[in-house]
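In what follows, a structure is listed as structure tokens, so that the remarks can point back to it.
Heads up, one of the protein chains got dropped from this complex, but the rest are sitting where they should.
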Amino acid sequence: MTQLIHLLFFPGGLFLLALGMGYEWLDRKLLARLQNRQGPRWFQPLADTVKLLSKEEIIPQGANPWLFIFLPVVALAGTLTAALYVPLFGLPPAHSLPGDLILTIYLLSLLTLGTGLAGANTPNRFSLVGATRTLTQLFAYEAPFLMALLGPAIVAGSWQISIINDFAGRNWLIVTQFVGFLVAVIGLMGKLELPPFDAPEAETEIVSGALTEYSGRGYALFRLAKNVELVVGLTLVASFYLGGLANPLAFILKTGALLLIIVGVQTLLTRLRLDQTVGLWWRYGALLVLAQWLMIVLAKII
Amino acid sequence: MKLATLLKDVWQSLWRRPATEAYPLVKPETSARFRGQLHYNSQGCTGCCLCNKDCPANAIEMITLDKKNKRFVLRYDMDQCIYCGQCVQNCRFSCLSMSPEEWELAAAGKEPFTVYYGQEEDVKDVLAKFTPEDHPEAAPR
Partner (left out) sequence: MHTNEHTAQIEKFIIPIGPQHPALKEPGHFEFTVDGEIVTHASVRLGYAHRGIEKGVESRNWTQNLYLLERVCGICSHVHATAYCLGVEKLAGVEAPPRAQAIRELVAELERIHSHYLWLGVTAHEAGFDTLFMYTWRDRETVMDILEAISGNRVHYSANILGGVKFDLGEKEAQTIRQGLSFLEERTHHYLEVVSQDALFLQRTRGIGVMTLAQAETIGVIGPTARASGLARDVRLDDPYAAYDRFPVPIILDDRGDLSARVVVRLKELLASIETIRHILDDLPPGELTVRVPRKIKPGEAISRVEAPRGELFYFIKSNGSEMPERIHIRTPTLCNMASVLTLAVGHHLADMPMLLAGIDPCFSCNDRGIVVQYGGDDHDHWTWERLRQFGIDHYKQLESGVF
């Protein structure tokens, strides 16, 4: 019974979706205010979702209908499952097993994979270009992002999120592993395709990228998945680098601060071309994290 | 080469009210020269019809009831008017003017857009005289 409640209402399921929409609103509102605009009202993400859900879903000719319907579900399911393993809302994770860090990271990648496949599934040219870009970008940021999250794991001596969280509660890793923190934040933005890493869905070039053909339910699910991923990603980075998440207050403050940083980066930077994004990752991101890794390992041995 | 050159503006914006105008709640002030709804004063009008000759949108019509007794009625179709001000420029007797305040002119139907200016009894006469059948162009829409 409690399992079911965990899964459907708190902290998974409904609560998570609501939290995701809340963070989406915060993101949009802050972005707007930093740009000196008004921004949406608090219920806008909910209204968007309700409207999208009530709209007709159009399956384009030439697309595999099963895949077309199934992919958004997989994406959302993946991110929702990932949420079970992280200290959401400052509470201990609902599930915990050794090595769940790797599991979580791969569950989070399901959204990107789903988006890429969804783009490749439709015959639309914008979708195809978007899918190529999405997947290219996936290969670019995935490894550095993983390495950035493994840094804390190594010093904590465990690959279990709850243990790393406890360890991080005693040591603010942002101080000792600043490079890792930077790469993790930027990797998260790349994962979520937020500006300036939004080349895969750059509206002025390829309309809406891989999701161009999606409307109605499928699109709503993708959006929800993205929101949940935002929350999960913020939780992960905040718990690893910002001194752990021990209670709800710490959760709200720390993820909020992280979101503010992310929004700031969004406002200040110009969109990177895909080749520039990839170059940035492999030339700086990956190498820097690697260097830091070596140092951590060396420090551990000595 | 710098990163984040707009940092200062962004920081300031965080503490500023949005630049967006709160329009339906607060009506913004327009300049004194703003060209809003057209107004006509039949005093001094000679019925020369210069105003409607050059109107690019055929938005006004001068209806002459009695030239000798200076009984003129101006029919004005707000929905056709492009607010160019040419009629005001053309009138040598300053009978026409454009209001800087009246610019919230949207309406759900067509009727409020047709306005008859002139002496009260003249307008009444016009409306009575021109039945829609024989003068469709002058009929109230």
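Just so it is clear, A and B label the chains in written order, and each chain counts residues from 1 on its own.
We take it that contacts are C-beta pairs under 8 Å (C-beta built on N, C-alpha and C of every residue); 3 or more make two chains touch, one makes a residue touch a chain.
Bear in mind that the values here come from a model prediction, so they are computed numbers and not experimental data.
Visitor: Of the residues in chain A, which ones touch the absent chain?
Guide: 34-37, 125-126, 129, 195-196, 198-199, 202-207, 267-276
Visitor: By the contact definition given up top, give the residues of chain B that touch the hidden chain.
Guide: Interface with the chain not displayed, on the chain B side: 1-6, 9-10, 19, 30-31, 33-35, 53-57, 82-86, 89, 98, 100.
Just so it is clear, only the chains that are shown with their structure count from here on.
Visitor: Centroid from C-alpha atoms only, then distance chain A to chain B, rounded to Å. What do you get?
Guide: So the centre of chain A lies 54 Å away from the centre of chain B.
Visitor: Can you list the chain B residues touching chain A in their complex?
Guide: My answer: residues 3-4, 6-7, 10, 13-14, 16, 18-20.
Visitor: Mind listing the chain A positions that touch chain B in their complex?
Guide: Chain A residues touching chain B: 32-39, 264, 267-269.
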